[in-house]
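With one protein chain withheld, the remaining protein chains of the complex are depicted in position.
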Amino acid sequence: MRTGAWLIGARGSVAVTSMIGALAVRAGLTGPTGCVLESPALRDRVRPGIGDLVFGGHDVTSVPLEKKAAQLAEAGVVPAALARAVQGDLAVIERDLRPVPAAPTQAATAAAVAADLDRFRREHGLDRVVVVNVSSTEPVPPPHPAHATLTALRAALDGPGPVLPPSALTAFAAFESGCPYVDFTPSTGARLPALAELALQRGLPYAGNDGKTGETLVKSVLAPMFAQRNLRVRTWSGVNLLGGGDGANLAEPGANAAKAASKQRVLAETLGYAPQGDTRIDYLEDLGDFKTAWDLVTFEGFLGTAMRMEFTWHGCDSALAAPLILDLTRLTAAAARTGRSGPLTDLAFFFKDPLGETSHGLAEQWRALCDLIDTLAPQAEG
Amino acid sequence: MRTGAWLIGARGSVAVTSMIGALAVRAGLTGPTGCVLESPALRDRVRPGIGDLVFGGHDVTSVPLEKKAAQLAEAGVVPAALARAVQGDLAVIERDLRPVPAAPTQAATAAAVAADLDRFRREHGLDRVVVVNVSSTEPVPPPHPAHATLTALRAALDGPGPVLPPSALTAFAAFESGCPYVDFTPSTGARLPALAELALQRGLPYAGNDGKTGETLVKSVLAPMFAQRNLRVRTWSGVNLLGGGDGANLAEPGANAAKAASKQRVLAETLGYAPQGDTRIDYLEDLGDFKTAWDLVTFEGFLGTAMRMEFTWHGCDSALAAPLILDLTRLTAAAARTGRSGPLTDLAFFFKDPLGETSHGLAEQWRALCDLIDTLAPQAEG
Amino acid sequence: MRTGAWLIGARGSVAVTSMIGALAVRAGLTGPTGCVLESPALRDRVRPGIGDLVFGGHDVTSVPLEKKAAQLAEAGVVPAALARAVQGDLAVIERDLRPVPAAPTQAATAAAVAADLDRFRREHGLDRVVVVNVSSTEPVPPPHPAHATLTALRAALDGPGPVLPPSALTAFAAFESGCPYVDFTPSTGARLPALAELALQRGLPYAGNDGKTGETLVKSVLAPMFAQRNLRVRTWSGVNLLGGGDGANLAEPGANAAKAASKQRVLAETLGYAPQGDTRIDYLEDLGDFKTAWDLVTFEGFLGTAMRMEFTWHGCDSALAAPLILDLTRLTAAAARTGRSGPLTDLAFFFKDPLGETSHGLAEQWRALCDLIDTLAPQAEG
Partner (left out) sequence: MRTGAWLIGARGSVAVTSMIGALAVRAGLTGPTGCVLESPALRDRVRPGIGDLVFGGHDVTSVPLEKKAAQLAEAGVVPAALARAVQGDLAVIERDLRPVPAAPTQAATAAAVAADLDRFRREHGLDRVVVVNVSSTEPVPPPHPAHATLTALRAALDGPGPVLPPSALTAFAAFESGCPYVDFTPSTGARLPALAELALQRGLPYAGNDGKTGETLVKSVLAPMFAQRNLRVRTWSGVNLLGGGDGANLAEPGANAAKAASKQRVLAETLGYAPQGDTRIDYLEDLGDFKTAWDLVTFEGFLGTAMRMEFTWHGCDSALAAPLILDLTRLTAAAARTGRSGPLTDLAFFFKDPLGETSHGLAEQWRALCDLIDTLAPQAEG
């Protein structure tokens, strides 16, 4: 049941925190706090386990894992002692990290990506490789007619110009290579008709988009509370102050807009109407990997009485995201094993902008997850 | 389907806000914001409707409803225009408010209470009367051997000394008179073996305890979120600053302790362990009917990373509680009509300290409520 | 000692709240809370008193004062009873409100403004008229060579095109008419070399800019605290959520930028360096005249320890601004009486963006104010 976790953006904060964590949990140096599949309610239900994961991946940078680990320790994301303890194991993973292939046509690039995946699977004797996108958020790409059908897409990829943004090209390569695909970012990923067609053709599942780790997570439980109590939310405004590599990237207006929109969606979907207010994302280099979000909710109760709630969330984004990467890799691998294909809408629990027409309320997403796990559980395989 | 709502503490803030609201909604002067049974998901499912409710009740004070209504308007709990508009209807209700009976023995007092209930039912030709306790929170009463069985209780009530605290004596009288009973306060109410026996004997349902309207409501969605994400909550501390009649009463150490304990229970039950920290209640006369609660949650994520969340809730307690009084009266009446008896554990959604062994997570409580409503819905009567 | 308060934007929230307040205080219906000159430390030191003020003004809208007063009452800015009680007096003021003059050249417009001021002074037998700008914030105007000298300005004003933004043209007219000028907005007002020249020539004082009523007020005491304790502020980020007419106007990017810049200035000036972070202003219609500001400050202590502070300010802007309008009118009139001319830098206490090279720390501004008052006090005239 050895399973590959091929991370796009493998030298980034989320990726490296995932690796350090998996190695440390495996070595018994720390517990699996934050791993949903290791909570008392779900423990031992899903295989592969954390210990079955083998890491590899692509990145555009070549900063050594060891150096990144030291930075994460310095920044307080991982304990320095843990980072040191897994140094040797990180060096082993280092050998399976590759630069992002670049070829004259996107078809050729995809083929090179697929070749990297195949070699990784073969060399480690893996049952399956899950491709997980944890690279920098892309700007929203321009529409392209070839996105509509697989035939059109294949034809266009052979041409000279770029047809797919990197995240979608990776999804294409993953599917071609027989790998399920998870997109933890708000980028396009597998969300194009042509790619849905390909996944179905190959019988492969995919999951996404945009990991839900902070303010939106809180919204996904508070908004249903207001709805169930029939309290009228009048305004909901938020500000996210964040540093880190992701923060720097999101300071770009394009990426920022993509993210901010996906953060406010939960409200309209859960409440049934869109309250006034926006979510803002501001980059503050000095905050490092930590993020502070503040939200103000004004609402109206019986007879119009005006009331309000505010919350501040101060979280370490990579520490919140990394255990979910382990969960998602395991769940997607298990789903593939049981023959699931197409969008894994039952993984909405993990995402800000979940695939399919699913509830944005965390409680219903949790139930969908538990139901999915019932179908994945080892005994269910018999 | 005319249904009596007999309020204990009928001249208090919650009671009078409920009356004003029901009258105003009925007159089409305002919408039913805050009434759970009027939310889009549940509208028109449960009868009696708000318009079917007829109000009466007991109180130890004799402040006229009109004066209390003016105070509530002054305090910003109800709009002054609404309070004026329903003045005439309040005067009608005034005629059905009675002083709390007091007789030489508690048995005789209970008989006098029951007589008031009977007369109310008769005079208004009501299908059913629901007794709802919204009077001041009592101190925790001393244990008494006669609480254990109905036989012992009946015998003891004939004696001279007090056996039951007022809330429990009222529940006793309600059951004797064939009325379901709802306790919106943390007082004892129906929660004694002898009273459970009586309710079962008479085939009557009851609900409680302690309406969930603010900080605990928020806890009941946030705590499951931390649990489902397998994040370890290390400390959870809260402070509640409140004024109003209820606040003054809670400033008494006895009542305060009862309330604070029921506020922290949700954590241990939902998380599976008790984090460090307490909930404090402080009386600040100047805050009037408004309450500000602040909670700090510190939690631990992957690899032990320390994170934190804080929230401030600024609510008008009476405006939050009043619509629930309408909901609870309707639901309890409908449950009685369908033959339910004993504790209505499926109403946990409304309570801080719900009856029975039920989940403290709001989402599961919501599902239980929806399931209950399915059995109560008019069509289900056939 | 009857003194005119000629308000530009006389039908706006700040202006009308000032009028209602002055009338109510004069009639003994309410106390002077929020009036700095009525605090125990300064009471009875400065004449004219509140009762000596006579109101008039310009506005581009013609919404009757009575209607605006009703709106302010509805919005919770002024008590409804007070608004009703001063209705008659407001009707009297109504007669002294004029539409903003418009003539073929700005010189002619200024002459028309001056004529309105003269008539007002004459008709009411006023000792002095202070012109106070409380109209909507203007966008930052383009530079113009005629701003540099009075001679150039006079010449240009006779030409066809606009040379001065409205606030500056009003300041020009005020000075021409012998009136001191106060700018409570971030608009240009008297801040042009040509106007400074004119004020000096006429021996008139002026004050400004941009009333300090909320977040910046708090900053002006917190920033010195960090500086005095030699704690290093690393980031200071704020968000201002506001509704009201001013909010709608500030939602315009031009006005917004002007305001946001003046809000962050206090930090660099007080700390001696500019921490990372911005102040954002967001318009939320639903908040009405109330504003909620949230600020996060991260700072570094001994040995680099990371610490943080956050605050939420929930204020009613008009209620905070209006008493300062009374203070500023009185102080500026008194200063004019004692012969002060040029920028009243000793009024920095009242402004976000004070004139001159003065401290941005509130404590030093307070001392400057007290020192000024010592020179204005009635006994000082003898």
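Here are some notes:
A, B and C label the chains in the order they appear, each numbered from 1.
Everything below uses one rule, namely that a residue touches a chain if its C-beta (ideal position, glycine included) is under 8 Å from a C-beta of that chain, and two chains touch if they have at least 3 such contacts.
Predicted model only: the values in this text are computed from it and were never measured.
Only one residue from B:180, B:244 or B:277 touches the chain missing from this view: B:277. Where subunit B meets the missing chain, the touching residues are 234-235, 237, 239, 241, 276-278, 280, 282, 284-287, 292, 294, 296, 298, 308, 310, 312.
Within the complete assembly, residues 17, 20-21, 24, 30, 32-36, 38-40, 76-79, 82, 217-218, 220-222, 224-225, 227-232, 272, 300-305, 307-316, 319-320, 322-323, 349, 361-364, 366 of subunit C touch the chain that is not shown.
Here is the rule we go by: only the chains that are shown with their structure count from here on.
The two chains most heavily joined by C-beta contacts are A-B.
Looking at which positions face the partner, subunit A and subunit C present mostly the same ones, since more than half of the interface numbers are shared. Centre to centre, using the average C-alpha position, subunit A and subunit B are separated by 43 Å.
Shared interface positions of subunit A, i.e. residues touching 2 or more other chains, are given as 308, 310, 312.
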